[in-house]
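A single protein chain has been omitted from the complex, and every remaining protein chain is retained in its original position.
Coming up: chain A.
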Amino acid sequence: MKRAELKQKKLDATAARVEGMTFPAGAPWAEALRQDALNRLLTMGLPQGRDEYWRWTRPDSLNATEAPKAAVFTAGEAPVFSGLDRIKLVFVDGVFDAEASDALEGENLEIMRLSDALSSDIHWVKDAYGVQEKKAQVPVERPFATLNTAFATDGMVIRATGKVAKPVSFVYLHKEESSDAILHHVIRVDEGADLTVLENGPAAARFNKVMEIEVADKAAFHHVRAQGRDHERRAVTHIFATVGQEALFKSFTMTANGVLTRNEVFIDIIGDDSVAHVAGAAMGDGDFHHDDTVFITHDAERCESRQVFKKVLRNGAKAVFQGKILVKPDAQKTDGYQISQGLLLDDNSQFLAKPELEIYADDVACSHGSTVGAIDEEALFYLRSRGVPASDATDLLTLAFLAEAIEEIEDKAIAEDILHRLEGWLKRRRK
């Protein structure tokens, strides 16, 4: 097939996908932003398997008009984060559940449902909704995020004006077998402010989520996400962030199970002396496909970025890492680090990695590494020779493999909680 024909096929498929979808009610300015997104989407088209950025992750089920079914799983243990003093925001199959949630208020905090924000006249939201998503389409297109901007039905708009003591905690419940959810959060952390956002839960049979975050000068943003349970669920998520001067951005994601998860992170470091870290620990068993696609741009001096991604795979599970550090000409004294590692617990599993560095400044320190391997036999024997049974020793070494990613969580209590979840996951899968 010729190129033009392929493109036309892609555009036709995209048109079919959005046919019948309507914009949720909103102010004219919001409608204009959604229309702009739709126009952009119809020009670029949703991804196909041939697309460079989708070669290792099949987009078919994300493109399908109907969301494939996903069985709802009832778990015995309490969900992650439930023991924390937090502001809980519950979404059921992508719809905000006010009754199950805490009040939309907090010290140094403004929270509003997306539909309310897009129906009113809030200055900063007008300049934020879909804005980072649009900017992030270059040099690589992220059409599912554009689809999200056009059709997001719910979400939250959050502004931190100072230090927010309690974390804002999104809880995504999944109750309908074939639910299809599109959520869009817009977050602004004002100068000097400090906000922690938590996310957990399977969300829906198919979940498309965008989070746009602006971290202003001297502000700090912490994000910890747990994607687990409901093995048949599918998700495509995007985090877009700009990081200001002397600001801090830290995001960690734990993924356990899921037939398809694509987590994209796009960070623009625009202020000098700032820090941006993204980390992930993924554990897959069997029909598991997990994709981390990360793009960090250094556009300021003396900034530090880290990408730490670890995947534990067994029984034919598959994981992908596509990570890039782009250092622009003026981003001198950049300190960039990227590591992606796969631990294969058997011969059937697969880890695919594409680490990329693109550096235009001359005075930078960037290091990167990507490895794939099995449990270290020497270390395993050493532990066993000290009396540790093989299964315990394997779990210990697996958790040790994940440690570097988990260390990226600053809150010790949360890190401990996450570690216990991973430990439990391994224990449940002992041979």
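The rule is simple: contacts are C-beta pairs under 8 Å (C-beta built on N, C-alpha and C of every residue); 3 or more make two chains touch, one makes a residue touch a chain; residues count from 1.
Please note the rule applied: contacts and distances are computed from a predicted model.
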item	value
Protein that the absent chain corresponds to, by UniProt name, given "Fe-S cluster assembly ATP-binding protein", "Phosphate-specific transport system accessory protein PhoU", "Acyl-CoA dehydrogenase" or "Arginine ABC transporter permease protein ArtM"	"Fe-S cluster assembly ATP-binding protein"
Selected from A:Met44, A:Leu397 or A:Ala415 as touching the chain missing from the view	A:Leu397
Residue among A:Glu5, A:Glu19, A:Asp363 or A:Glu377 touching the omitted chain	A:Glu377
Interface with the undisplayed chain - residues on chain A	376-379, 381-390, 392-393, 396-397, 399-404
